[in-house]
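Every protein chain but one is kept in place in this view of the complex.
Read from first to last, the chains carry the letters A and B; within each, the first residue is number 1.
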Amino acid sequence: MSAVLPTARPRRSRPRGVLAPVALLVIVILIAFALVPGLIAPDSPVALNMADRLKPPSLAHLFGTDEGGRDIFSRVVFGTRYSLGVAIAIVFASALFGVVYGAISGMARGSADNVMMRIVDLFFGFPALVLALAVAASIGRGLGSVALSLTIIWWPGYARLVRGEVLRLRERPHVEAARALGVSNLTILRRHILPFVAQEVNVRVTTDIGYALVAVTALSFLGLGANSPTPEWGLLIRDSRPYFGSAWWYLVFPGTMIMLTATAFSLIGDSLAARRGG
Amino acid sequence: MEPLLTLDGIVKTFTQKRGGKRDVQAVAGVSLTVGRGETVGLVGESGCGKSTLARLALKLIEPTAGRILFDGEDITARHGRAMLPVRRRMQAVFQDPLASLNSRMTIAEILREPFDTHGIKLGAALQPRIRELLSFVGMENTDTTKLPPQFSGGQLQRIAIARALALEPDIIVADEPTSALDPSIQAQIVNLLLFIQRQRQISYVIISHDLDVIGHVADRIAVMYLGTIIEQGPAAAIIGSPWHPYTQALLSAAPTLAARRNPEWKRIVLTGDPPNPANVPTGCRFHPRCHLARDICRQVEPPLRPSEDGARLIACHLAPEETAEKGRWIGQARLGMPAAATA
Partner (left out) sequence: MILSVRDLSIGFRRPGGDLPAVDKISFDVREGETFVIIGESGSGKSLTGMSIAGLQPATSVTSGSIRFKERELLNRPDTELRRMRGREIGLIYQDPLGSLNPVWPVGDQIAEALRAHGLASGAAAARRAVEMLDRVRIPDPARVATAYPHEISGGMRQRAMIAMALIAGPSLLIADEPTTALDVTIKAQMLELLAELQREMALTIILITHDMGVVAEVADRILVMYAGRVAEIGDADAIMRTPSHPYTAALMTSAMISEAEPKQQLNAIVGVAPGLGSFPDGCHFHPRCPLAQDDCRSFVPPLRRLGDVALACHHPVGSDTALMAEA
């Protein structure tokens, strides 16, 4: 429509400048939680203390206590390495496998590419929950099982992304020039194609960590993931169910942590995308 | 003396994998030789297949039929590593200098790549060699830690040429080397190419739609239309006295400034649809747009045959008998000499 009535180009909308540094701060804090929880958390995440059970938030217990008298804040801090850690591991593993797979498929083209992509389609269609249940049934429940099933679910997305980018980039003049020089396919991939794909992948990895976190906590909530007394955030929410009415802090604080973390990664992903011109 | 590069009966068909399944024959049987130290100009408009032919010669794509010989050896079936020794001697320069250089590599890295690729270890001699190359193409004092986007088009094309020269090739295939540049820079690059040839006796295959540039640098010119060569011969003959009606139309469309300014100048206007390789006419490929077209032109494709004196090759039923006169006139008039116009 605007082709007919060209207007002056509007001002470029600025990426959300204020939120990105805040998100970055949150992530730094979370990394600290994950790496040195003992230095940050005031109490043990597992030691029972029945006298203090289900106390509301106070100075001594920032997030209140749970049914075992454990400090919820400490549990959340210690739980970071499980929830976020597993999420990050899943995304990195999926990305690694997916990138390699997609790059090979894109460079190979022809029938090899076709076959490889049909396999990807197969995986794509698979319902996540069913797979998680199946995996849990075979190797037992736990964070390992969750990590495995989610990685299986996640890698095809990267494969498709990278394959598409590789197909697009291999037609570029600078790739053609490299082939005219005699550069090998592998080197072309490494030097002339993948650096241009990296940005896309980075953006997706960052945003995916948020989604993966939600998925991990959701599966734990359903009972497929971590087992007590691991202070994994999803498990905390599951354990808080009987006390929804009486001890609101038990649900709210872990839940907020999940939301906050996912949002932080999403925002960083957004600003990365904006920076590359998205 | 054997020619350096021989293309013999090259055919390239692109198959459409989806739907309509109409195969497109981008190159329909082209034969061409390039001698040592010779510049062959390949000229034509969109859809003529000249860029495809360039890529075939460089073996960036594989011919559907025909042979390619380099310095006497048949390289048609060679791939990958087997092509390395050939690639060392046959290099390329492309149309868009910024696009043909990896924008994330420094100039030093870009100029190092040819050596790395061919296993040439220069060690401490690498930097001086790179500086020498840049100097040779007129880019002395270039900061080689910079990235391509920091340079202008003309500078980048010089760098691309330096890259092509790194391995000291015998032949450079240049696909529209000046088309993406400003006019004043075009002249600089033309000068550079001429200078390099004089210094190094390199052969060139220059593909361009710009007849002026081709006329200035080529020893021999081949005119392509819809995948075939329709006229070929010494540059002076083709530019000064074109025989084929299409060549005549091309030349008359790009006369000198003086000719353009002259209200007497009558250009040959081509009617009909522009050439579409997916829809090749029967008989002579050019007949739908040729004002001389006869029945035979519509029915029989004219073969590319030598002229009587052997100086040129022409694919036209009516040339030179019915076209040479006009060709002479166009060659003269193009240079601004007023003449009685008979379009």
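Convention: a contact is a pair of C-beta atoms (placed from the backbone, for glycine too) under 8 Å apart; a residue touches a chain by one contact, two chains touch by 3 or more.
Here the structure is a predicted model, which is why all the values come from computation and not from measurement.
A.B. asks: Can you tell me which of B:V269, B:I296 or B:A311 touches the chain that was removed from the display?
C.D. replies: Reading the full complex, the residue touching the unseen chain is B:V269.
A.B. asks: Could you tell me which of B:R22, B:K146, B:R261 or B:R305 touches the chain that is not displayed?
C.D. replies: B:R261
A.B. asks: Using the definition of touch stated at the top, determine which of B:A253, B:I296 or B:A311 touches the missing chain.
C.D. replies: B:A253
A.B. asks: Give me the subunit B residues in contact with the hidden chain, please.
C.D. replies: Its contact residues with the unshown chain are 45-46, 152-155, 182-188, 190-191, 194-195, 209-213, 215-217, 235-236, 239, 249-250, 253-254, 256-258, 260-261, 267, 269-270, 273-274, 276, 334-335.
Assume only the chains that are shown with their structure count from here on.
A.B. asks: Cα centroid separation between subunit A and subunit B, in whole Å?
C.D. replies: 52
A.B. asks: Can you check the complex and tell me which residues of subunit A touch subunit B?
C.D. replies: Its residues touching subunit B are 172-174, 176-184, 187, 191-192, 195-196.
A.B. asks: Mind listing the subunit B positions that touch subunit A in their complex?
C.D. replies: Touching subunit A from subunit B are residues 55, 58, 60, 80-81, 83-84, 87-88, 91-92, 94-96, 99-105, 113-114, 117-118, 160, 163.
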